[in-house]
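Just passing along the structure, written as structure tokens.
Missing here: one protein chain of the complex. Every other protein chain is in place.
For reference, chains read A, B, C and D in written order, and residue numbers begin at 1 within each chain.
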Amino acid sequence: MSIDDRDFRPVIAAFCCNWCSYAGADLAGSSRMKYPAEVKIIRVPCSCRVNPMFILRTFEKGADGVILCGCHPGDCHYSTGNYYTRRRMASLISLMEFVGLERGRVRVEWVSAAEGAKFAETMNEFVEHIRALGKNTRLEDLRCKN
Amino acid sequence: MSGCNCSGRDVLIPQVGVITDIRTETPDVKSFRVCAPGGGKLFEHMPGQCAMLCVPGVSEGMFSITSSPTVQDYQEFSIKRCGMLTDHLHSLSVGDQITVRGPYGNHFPVESELRGKDLLFVAGGIGLAPLRSVIGYVSDHRADYGTVDILYGSRSKEDLVKYDEITGVWSKADGVNVHLTIDRAEDGWDGHVGFVPAYLKELGFSSDKTALLCGPPIMIRFSLETLMEMGFSKKQVYTTLELRMKCGVGKCGRCNIGSKYVCKDGPVFRCDEIDALPDEY
Amino acid sequence: MQKIGVFVCHCGTNIAATVDVLRVVEAAAKEPGVVHAQDYPYMCSEAGQALIASAIRDKGLTGIVVCSCSPRMHEATFRKCAERAGLNPYMVEIANIREHCSWIHKDMEEATQKAIILARAAIAKVHLNTPLAAGHSQVTKRALVIGGGIAGIQTALDIAEAGYPVDIVEKNPSIGGRMAQLDKTFPTLDCSACILTPKMVEAAAHPNIRIFTYSEVERVTGFVGDFTVDIRKHARSVDMDKCTGCGLCQEKCPSRKTPDEFNRALGTRSAIYTPFAQAIPNVPVIDREHCIKFKTGKCGLCQTVCAAGAIDYTQSDEIVSEKYGAIVVATGFDTIKLDRFGEYAYDQSKDVITSLELERIMNAAGPTGGHLERLSDGRMPREMVFIQCVGSRCSDGRGKSYCSKICCMYTAKHAMLIRDKYPDVNVTVFYIDVRTPGKNFDEFYRRAVEQYGVNYIKGQVGKVAPLPDGRLRVSGSDLIDGKAVEITADMVVLATAIEPDPSARRLASMLTASIDTNDFLTEAHPKLRPVESPTAGVYLSGVSQGPKDIPETVSQAGACAAKVIGLLAKDRLTTNPCTAHSDQLLCNGCSACANVCPYGAISYEQREVNDHGVRGERRIAVVNNALCQGCGACTVTCPSGAMDLQGFSNRQLIAEVDAICR
Amino acid sequence: MQELIERAKALLADGTVSRVLGWRATDTPFGPEPAFFESGEELNEFVYNCFCGANLSKYLIESSALEGKTLAFLKPCDTYSFNQLCKEHRIDRGKTYIIGVGCKGKITVERLHELGIKGILDVEDAGDTLTVKTLYGEKSCPYSDAMLERCHACKGKEHRVADEVIGESADTTDTDRFAKVTELEQMTSKERYAFFQAELSKCIRCNACRNVCPVCNCRKCVFDGNAFDSVQKANATEFEEKMFHIIRAFHVAGRCTDCGECSRVCPQGIPLHLLNRKLIKDMDAFYGEYQAGEDTSTVSPLTAYTEHDIEPEAGKGGNE
Partner (left out) sequence: MTQRLSREELPRLYAAIAQVADLFLPVKRAGKTNFALWNTQTEVDLDTLKTAKSPKDLFFPQCEPLYTCDWREGNLTVTAQALAERDFVVFGVRGCDLRGLDVLDRVFLSDPVDSFYAARREHGTVIAFACREPEESCFCRTFGVDCAEPGGDVTVWLTDGTLYWRANTPKGQALTDRLDLLGKTDDADEQRLAAEQTAAREIIDRLPYANLFLDGWNGDATEARFASPLWEKLYRPCLACGACTFACPTCQCYDIRDYDTGNGVQRFRCWDSCMYSDFTMMAHGNNRTSQMQRFRQRFMHKLVYFPANNDGMYSCVGCGRCVEQCPSGLNIVKVIKAFEKEAKK
């Protein structure tokens, strides 16, 4: 591992549903659990609000990993939202791998409002994984960088 | 002119302009004065020419320059609020910066065909914007032109752009007659009421004048018909066209009508020239 | 261009200790559109809010960003503050630099950088915010209480007393719930029925209360203030109006072998039955599964003996559709199944019973007429062992991780009552901890130990083994003395964990109310809004929200009623303006959005549309803003991007993405 | 063909339909074009031959807004698209009259070019073989070698919807339609990346794939609007091509009938159908087999759910 790799600070966006995962992240915070500062959370009303377009856009703008967190299936505040998320994301993740994106750059995780610990754990794990994958060069907008 | 690359800047590269003054003309029209960041005009222009104003990241649009070339310190743009860009422009304040490129297009032939002529300006609503530049120019070179008649109409009194200037300056100038009209009667208005073409007919100007016509398409159409009835020939009438313009230099392929590019060969056309163009505007 | 103000909160040292607040202010001030940036120790304080308000007024701010704690905490506070200062409340965005930043990071540099980025994202978003106007909806001034136990009854009574009509839906033939099954109550040892029955009667007689027993909620649509609920009234086969409650039918019924649910199947009942003597309504139901008439077509004895002619075999389920402004969930609890706890031999011996079964045995109206006896042979036990925490505080995944809260106290109660009534019965209690926080609770427990000589052993029971003589060998450990303990007992009572009633899960899904991993309904806020569900208009009463004893249940029921009354007292509600809307120039009318809308908020209209000068009739999606709850499922299903969500628009979210990746 | 013309003339003459949607002969033998016919006389230019690959169903969106019924000639595979468009309320079934036409697989002159045949002047369909007259002499090749990719994965000879059927069809399937997808899945992630990078970097963003696609029927494409701030028409970077094609594939997921028009029309020969097929293959595996356009009522997998769907986990897109 070169020095550059060790210094690699990935850019990671976490889309969190307002009712479960965002609250879970709040709980992780109020429980003073630690996870890397690379993770930046974007609040959405429900995981089903996250358009695949947003995920691609995030990569386009230079993100190295995107994680989408929502309520556990069955616990959606809007009752069915995350069921659709689950289907959409299953297809999207598969398609993105198919066109050659590295495994695990996009991830979906169900985190309830009570699972502060799981939130922190998930983020630690995800950041670790993205660090191991390295910079996202396969899907990135070059124009941003000039 | 616009082709001059002497500054080393491509015609598509704008300059930064600072808004130095904003006036609310009507509920949906504001006039913006724009200067170079260090003061003074960004460029020289002729009456009728346009410039591309851009709020970076929002949009860019072509606007006619409302101020006369004889104004030394700034260019003015009277802009009606009608879309995303104009909404944004209306939200700007004095001191804000935008980008400006231009001037683009041709101009009213103030130095050639119009010289020595009696001029009849017919404007409706925001259509006053390009004509005001000519009116200003003519006022500053009064000796070069004959009489001036200005017929201007709008929906209501509060929709008359530059009302103070019209009533305070123009109507008091020598050899200038101002005729104002509004579409519907309202309290506090003792002037003429009615549409511009009808008033034009009523006023019955002599057909040896040269007319400059600017306003909404429907007003232009009926005013032109009226002028024809009054004995004007199309060669005596000038108007401006507005189409979607992007590059401003006749290359991007958008604003052509037949072989003419509105941004480069226009926006000022003599009505007989328009007749020769295919009907696609 | 927006004129944005940024307000960075220190939150005392909560934020300021890890985030260099001044650098955040400095960085925010450089962002385009930001005309004002400042910090303050407590933005949410009155003085902090005053600062925000005066900046809004003085600088003509069109949007503000507050960098502070979670929006779940103070978004509403700052929105109200903005509104008071004349700014549309939806022009406020919160950057969460406490829960999502200062509290999770240690490194000041790192946390400061992150706070700057979070502020930037909020600024980028607020640039695209538009003033939103909340709509209004009417409030149906009637409440529904689901569950007719003590929680439900108390809530209903309190609401009814305030003058609002309220309906109780109870799935059993009578209201009363678990409390009706109890013998005595701690810590005062009142007779449970004696204090419950008057409340049941009061509820039944109250002019503002309607009771639907033997009924279940079938479907819920609508939203706060305007729910429509379909209630399935199961066919009772007895005409409620005609029945006099004489009880003759039950007496004569030849089918008598049905396990009696009320007595925890320790006894049997007839096919036509009322669950217990004080049942309300005192009208029996026919259990069609066990009724001979329904099974074979022959019998009809009850009809013959009924002088009132109330028996009606032709009755069928009836669906009643009612409108409510508020819904209270009071579905209560049940004890867990013990099939995963083979070591206690519950399935092997009739003399291993749950505490709730013991309640029935001790109850004068119970299967043994209130006489303590072994169910296997009817003999009086000499040696009794109570085992605490059966399935509670369980870490191996077989039971529940939580403490069931009531067991310590009722076990003390049982032990005390047995020792009081049968002084020669030895009582041993195995416990992990004895938890007795509560008024007069610890005194109560100490009385059990000190006055009544109950033998408390701190330790766990490893095995209960039935012996050939019918007795039970209880092998456990005494952690204090550090030795193995073996007791040969006549009866073992298991303090079985309680769990939410199984109906809660289905109900939660119908109500779109969230439940936690244990199926307890989630509160809107665990501390500050403990009786409200996050779903507006849905309230939580009793154990459906978490384990609690009777006094706690009753106080929560009252709190819940207060919240409901507060809602019903309003004539109209302000609706969330963050709803979806369809751009008619982009909409294809393909119906994909309606397919995924959980609220049926999307319909289609033929509309004439002027698309840049071209007119034509189109099929256009139309969102009913009163129904839309703003989940956004439709926005992603819509391929053309016609459907967008106010407050979380495509462009806003993209702006946040861009700001974060910058 | 004559039968089709006669029938169309009859339906026009008796007023059943107001116009006919079919193919018109042009002076290149291999270039019939989609066309509307409004009179019997115009119908004399009607042609139906082995080059009539174009899927006509999308043109019916436009004609749904016109007065009177439109008669459309649809091949078996076109009827799937037609159904899908009806399901999405883009075509009014009541304003159409569908004649199912027989199909034995369609060919394209590009395939002939790819086979190295240059200077083509005429192509003669002699059943199993094609005789090609060229500037450089006469050539021949098996019919199936010139067939469109989609015909090798034919959906069968049944018309899913038709008011009447004229002519015989054949099922021309001779490959597993998911074979290439499977092959790609078995490559390493890096290899797949190289494959798609090479293919997609040819994209010129001409939007032919989108505009021909029957289910890409949005009145205004998201890529043309500014709702997502997408950069239209610009393919300055490889990412944007990917973004466009991934999103396009995703937007048609569950709606794509696998008609193959996208790959047929791509001027750069990008096998765009592979993205759609991957999604179809996945959805079939995840949620059970589903063929868009088989009928007009079944709900697409992405607008449905069950409580126990598979989780969106890594590893479904192919090898690592």
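Here, contacts are C-beta pairs under 8 Å (C-beta built on N, C-alpha and C of every residue); 3 or more make two chains touch, one makes a residue touch a chain.
Remember, it's a predicted structure, so these values are computed and weren't measured experimentally.
**Q** Just name the one of C:Gly12, C:Pro32 or C:Gly86 that touches the chain not displayed here.
**A** C:Pro32
**Q** Based on the whole complex, identify which of D:Asp224, D:Asp295 or D:Asp309 touches the chain you can't see.
**A** Only one of D:Asp224, D:Asp295 or D:Asp309 touches the chain omitted from view, namely D:Asp224.
**Q** Mind pulling the chain C residues that touch the left-out chain?
**A** Within chain C, the residues touching the omitted chain are 30, 32, 612-614, 658-659, 661-662.
**Q** Using the touch rule from the top, list residues of chain B that touch the missing partner.
**A** 2-5, 9-16, 37, 56-60, 82-84, 97-99, 243-244, 246-247, 249, 251-259, 276-281
**Q** Can you list, in ascending order, the chain D residues touching the missing chain?
**A** Given the touch definition above, chain D has residues 26-28, 31-36, 54, 110, 114, 118-121, 134-136, 198-199, 201-202, 204-208, 210-212, 220, 224, 229, 231-236, 261, 264-265, 267-270 touching the missing chain.
By our rule, only the chains that are shown with their structure count from here on.
**Q** Spelling it out: a chain qualifies if it touches chain A and also touches chain C; which chains qualify?
**A** Correct list: D.
**Q** Which chain pair is joined by more contacting C-beta pairs, B-C or C-D?
**A** C-D
**Q** Measuring centre to centre with CA averages, how many angstrom lie between chain A and chain B?
**A** So the centroids are 53 Å from each other.
**Q** On chain D, where are the residues touching two or more other chains?
**A** Only 222, 228, 302-304 qualify.
**Q** Could you check chain C for residues that touch two or more other chains and list them?
**A** Residues 596, 637, 650, 654 of chain C each touch two or more of the other chains.
**Q** According to the definition already given, which pairs of chains are in contact?
**A** Result of the pairwise touch check is A-C, A-D, B-C, C-D.
**Q** Inside the complex, what are the residues of chain D that reach chain A?
**A** Those residues of chain D that touch chain A are 181, 184-185, 189-190, 192-197, 200, 222, 228, 230, 236-237, 239-240, 242-243, 246-247, 249-250, 253, 275, 278-279, 282-283, 286-287, 301-307, 309-318, 320.
**Q** Mind listing the chain C positions that touch chain A in their complex?
**A** 70-72, 96, 98-101, 103-107, 110-111, 113-114, 117-118, 121, 509, 512, 514-517, 522, 534-535, 578, 596, 598-599, 629-633, 635-637, 645, 648, 650, 653-654, 656-658, 660-662
**Q** If you look only at chain D, which of its residues touch chain C in the complex?
**A** Residues of chain D touching chain C: 65, 88-90, 217-222, 225-229, 251-252, 299-300, 302-304.
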